[in-house]
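Just one protein chain is left out here, and the rest sit where they should.
On to chain A.
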């Protein structure tokens, strides 16, 4: 009985001490990185505003109002109105909903598919590796823009617009992630702790999920954060040329496409500057967060 109490005491003592897990160490380092923390706060604020837009704004963003077109910024319309008389401020926030959703969702899908394929190819090796990597090469060589345009046109009307785009982008973009994950797994599986895991009776699934993936997770997370920036740009450019999100749904790319009109571009900057700045700052912030994560996970950096 005596011994048991002692052990519990020891437990309590340790639990109150600082946590030395590699995740906790990385978190501490990340919190100390000011630029990354500012960027993260900005992203969180922007996401929060976008998510809450329908609740804080009392504007019908789809309503066309021909009496109030192309109004410059005023106290009533903070960012003015566009050529259909819609409030630009409201549309920027609503556009954030769509653009951020597409960025986040397609990043998650791409990372999930890429990680599963890369991990299996890297760990199992042999014929399965050959097959999966040829599949990856195949996906990587697709002409991306053409395929998105074609697939989107075929699928539109059958599935709701935004999710069609997310699906199409994801299915065409996982190649790079799969390759990176595979190469990291190939390097990591040579460590003796993988042999040890096999010898203590872990199934191949458990070896991958519990021993390999946590050790390559830092790379995957950094990769995913940078990928999200790319995905937002992809959405914007596709919408800009008119093949992304359906034109009636506000997204930053759709709003920018108004700038194709030279009169808007030259004389009515309030219509296209807000979405432009939103995209720029979002991507900048995501990249700073990504860099911060990279530093935090790197045991050699003391920043």
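Keep in mind that, in the parts below, contacts are C-beta pairs under 8 Å (C-beta built on N, C-alpha and C of every residue); 3 or more make two chains touch, one makes a residue touch a chain; residues count from 1.
Convention: contacts and distances are computed from a predicted model.
Visitor: Report the protein name recorded by UniProt for the chain absent from the figure; options are "Cytochrome C oxidase, cbb3-type, subunit III", "Thiol:disulfide interchange protein DsbD", "Peptide/nickel transport system ATP-binding protein" or "Thiazole synthase".
Guide: In UniProt, the chain excluded from the picture bears the name "Peptide/nickel transport system ATP-binding protein".
Visitor: Quick one: say which of A:43, A:71, A:132 or A:197 touches the chain that got left out.
Guide: Hidden-chain contact among the options goes to A:197.
Visitor: Under the stated touch rule, tell me which residues of chain A contact the chain that is not displayed.
Guide: Spelled out for chain A, the touching residues are 7, 10-11, 13-15, 20-23, 191-193, 195-203, 206, 211, 214-215.
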